[in-house]
Structures are given as structure tokens and as C-alpha cells.
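Up next is chain A:
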Amino acid sequence: MLRTHNLALHFDEGRTKALDGVDIEIFEGEFVAITGPSGCGKSSLLNLIGTLDNPTKGELFFCNQPYSALQDLSEFRREQIGFVFQSFHLIPTLTTLGNVLVPTIGRSSDHNAIDRASDLLKLMGLESRLNHFPGQLSGGERQRVAIARALINDPAFILADEPTGSLDSTNATHVLDVIANMRLKKSLTIVMVTHDPVVAAKADREICMCDGKVISGSRRNP
Partner candidate 1 sequence: MNLLRFAYDNLTRRPARTTLTMTAISLGIAAIVALTAIAWGFEASWQKANDARGTDLIVTRLASENTMPSPFIAEKVRPALVNLPHVRQVVGLLSEMLTVSYDAPPMFVFGWEFNSYLWEHLQLLEGRWPESRNEPVIVIGTLAAELLHKKTGDMIEIEGVEMPVVGIFQSSALVENGALILTLQLVQQITDKTGKVNVLNLQLDSSASDSDIANIKQQVRDTLPGYTAITSGELVSQNAVVRISKAMSNATILIASLVGALVVFNTMLMSISERTREIGLLLALGWHPRTVIKLIVSESAMLTFAGGIIGIILGVLLTRGLEHIELMRGKIDAVFSFPFLLGVLALSIVLGIFGGLYPAIKAARTRPSQALRQE
Partner candidate 2 sequence: MHAEESVDAVALARQMVKLHQSSGFEARMQVEVNDADKRMHLPFKVAVIGEITLEKQRLLLRGISPRKVREQTFAILATADAPARVIKSTQDKHSAADPYSPLFDSGLILWDLLAPWWGWAEQSVIGSDTFDDHPCSLIRSRTSQTENPISEVISCVDTTTALAWRTQLFDKQHTLLRTITVNLAMRSESGMLVARALTVEVPGISNTIITVYAGDEHYQIKPDTFSILESAPEAEQ
């Protein structure tokens, strides 16, 4: 479903090689964990997959279609990708419901967005928190709001960058359970960056990175 070819991302005119020749393949419905030491390029890889950055070299393919052929990147992000970040990135002035609806703002044709958002929040166990502001929620709750937001447009895959990195183990477990649950319900593909071996162990596969290169797990084991 997703494939990269000789992917490279350089910064500072080539002095920093965040990614250096990455070839990976991710299949539909897979749960892939990306691990590796800090600064090895995990977030960079996730950003490239999420079209938040352009590769210096190489190409990405979504369903065998090159990214460079995509007409409208924002539409691609909206329709196919759901982001979850370590620091939640909720908008403080919006309620739980408002935050979940943010990706639908500006799309007049989307009539049942509120219903979908409430359903999602119910699935997250947040039905009693619809009108709370992020400041009134716990870390785990906030991350669940962020997950609901990522799912509001029914994406094909979730890109999560250390989603449990700011959470204690109880909340982390809860959030992971929620993600696992959603994956089954919505047949999602999940790419998750993590430092936590316990989390990585729950994944179908672990892609191990070091210094901008993939050292193991780039392909599904036969």
C-alpha cells in the first residue's frame, strides 16, 4: 500500500542527513512500529509519508502511485492520513468536540461531521467530555481526542509520532488499546514511531532505524 524508494531527506545543504536511502514497504492493515535512537530520522520519515515535507531524493508510492503525481496534497492528507502527535496539538480554545471537527472546517458539504465526531468520541470513552476544553482533560484523554480528530475523515492510515511518549504507563496502555481497537474496527494501517519496546512489541512489525538508515524490518517477513 505504501512504499518508499531510496528516500533521502537532507538538511543544511546536505550536512545533516535525516534520511539516507530508505526503502520500506507497508501493507494495508499492518501495524508498523518505527524505532531507533533519538535523531535517527523517525519523525522525518513519518513527515515524508504524511507529505508534510518533500524528500531531497527518492520517491514515495501510495497504492503504486508516486506522491509526485498527487494533485492536491491537502486533499490527500485530509482523505488518507490521520496524524497523532506526542504533544497532542489540540487547539486550546476549542472544546473536545470542536477539536475533533477541526479537519472538517471549511468543507461546506460535510453535514454529518458532528454525528461522526460524537460517535468517535463515544468510542474513545469521552462522551462525557464533549464540551470540555483541552485544559480540563488529562493527558490520556487529550490524546484520545487527538486520535478521534485523526479519524474524523476516515483515513487509510494513521501516522503516530510517539503517541504515548507524554503519557504514564496506564494512560499509554489505554491509548494503545484504543488504537488497536480502532484498527480492527476501521481496518486502518498504522505507522507508529515509538521509543518503548513494550509498545513496539505490540506491532505486527518493527522497523529499526539508525542514522537515517533502516537496519531491520523494512519488508514483511515472508
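These made the cut because all candidates are chains of the complex that A comes from, given by their letters.
Going forward, contacts are C-beta pairs under 8 Å (C-beta built on N, C-alpha and C of every residue); 3 or more make two chains touch, one makes a residue touch a chain; residues count from 1.
Since the structure is predicted, the reported quantities are computational estimates derived from the model, not experimental observations.
Among the candidates 1 or 2, the one in contact with chain A in this complex is 1.
The part of chain A that touches candidate 1 in the complex is made up of residues 47, 50, 52-53, 72, 74-75, 77-79, 81, 83, 85, 87, 89, 91-94, 97-98, 101-106, 113-114, 149, 153.
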